[in-house]
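With one protein chain withheld, the remaining protein chains of the complex are depicted in position.
For chain A:
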Amino acid sequence: MNRFLDSDVFYAFRTSPVAIVSLIVTVLMVLAAVFAPLIATTNPFDPASLNLMNGFTAPMEPNAFTGESFFLGTDDQGRDVFSTILYGLRISLFVGVAAVMLAMVIGIFLGLLSGYVGGWTETIIMRAADVQLTFPSILVAMLIFGVAKGVTPVEYRDQMAIWVLILAIGLSDWVQFARVVRGATLVEKSKDYVAAARLIGRSPLTIMIRHILPNVLSPVLVIATISLALAIIAEATLSFLGVGAPATQPSLGTLIRIGQGFLFSGEWWILLFPACTLLVLALAVNLLGDWLRDALNPRLR
């Protein structure tokens, strides 16, 4: 612990107000998402707790029929906007984190493999990466979502949507990880400790995972943070377009999609608050990733 407090990275963190603020915001958001059932005033997806009469209540104003008042107002079905945002945040963060994890696992594995084994394996993997990189990742994610949706039976589509979304965003985002890990593996491969491990008869798989992997992780961490911001925005975009989280399990993007419908009739709060939450979350994670990249890469300082 003391070693960490003395380290360069912690010093860079302590002296950067942007990093401190964005970390606090991110942590608060994550806590709010994790403890959503405890913080939220109602469970917006429990029909028993809803009262249709409460629909379209403006923020901080008592409802005309029931007299109840809501911190951030209610939507058309009387759901408390504050609670739906908490639950939406939960789904957005879950999908984002899970998708990045998936991309990370695939990318690290294929990167290690192509860097360590080389030859045809490397050519095929890196060519595939190049091909995927020529398409914008949001487009790739849409296509994967479309195909996966078609494959799942109709009755499971809504339930599976979240998992399909994770799969789509994860598969659209592995290339960055694979490229960086491959580059780092190529450097590590020629070092003495790898030769030593090979001499004592360790299997290639053990060498890759036990010996090389720990030494290539720091750039992976940076990419993971930046990817998280991108994955959250990608998820919101897909859900907003109606090809992501369904209305029964709304993420922030779905809430914005729902809110857009009320923009013209003057119920601005249904749209504004989820949009602001998404914006703050994406910005905080983005800034954190930028800072981490600079801090872990002293050459850029």
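Note that in this section a residue touches a chain if its C-beta (ideal position, glycine included) is under 8 Å from a C-beta of that chain, and two chains touch if they have at least 3 such contacts; residues count from 1.
As a convention for this text, contacts and distances are computed from a predicted model.
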UniProt names the one chain left off this complex as which of "Cytochrome bc1 complex Rieske iron-sulfur subunit", "Glutathione transport system permease protein GsiC", "ABC transporter ATP-binding protein" or "Phenylacetate-CoA oxygenase subunit PaaB"?
"Glutathione transport system permease protein GsiC"
I'm checking contacts with the chain that's been left out. Which of A:42, A:254 or A:286 qualifies?
A:286
Which listed residue, A:113, A:194 or A:271, touches the chain dropped from view?
A:271
Which residue numbers on chain A touch the omitted chain?
131, 134-136, 138-139, 142-143, 145-147, 149-151, 229, 233, 236-237, 240-243, 256, 260, 263-264, 268, 271, 275, 278-279, 282-283, 286
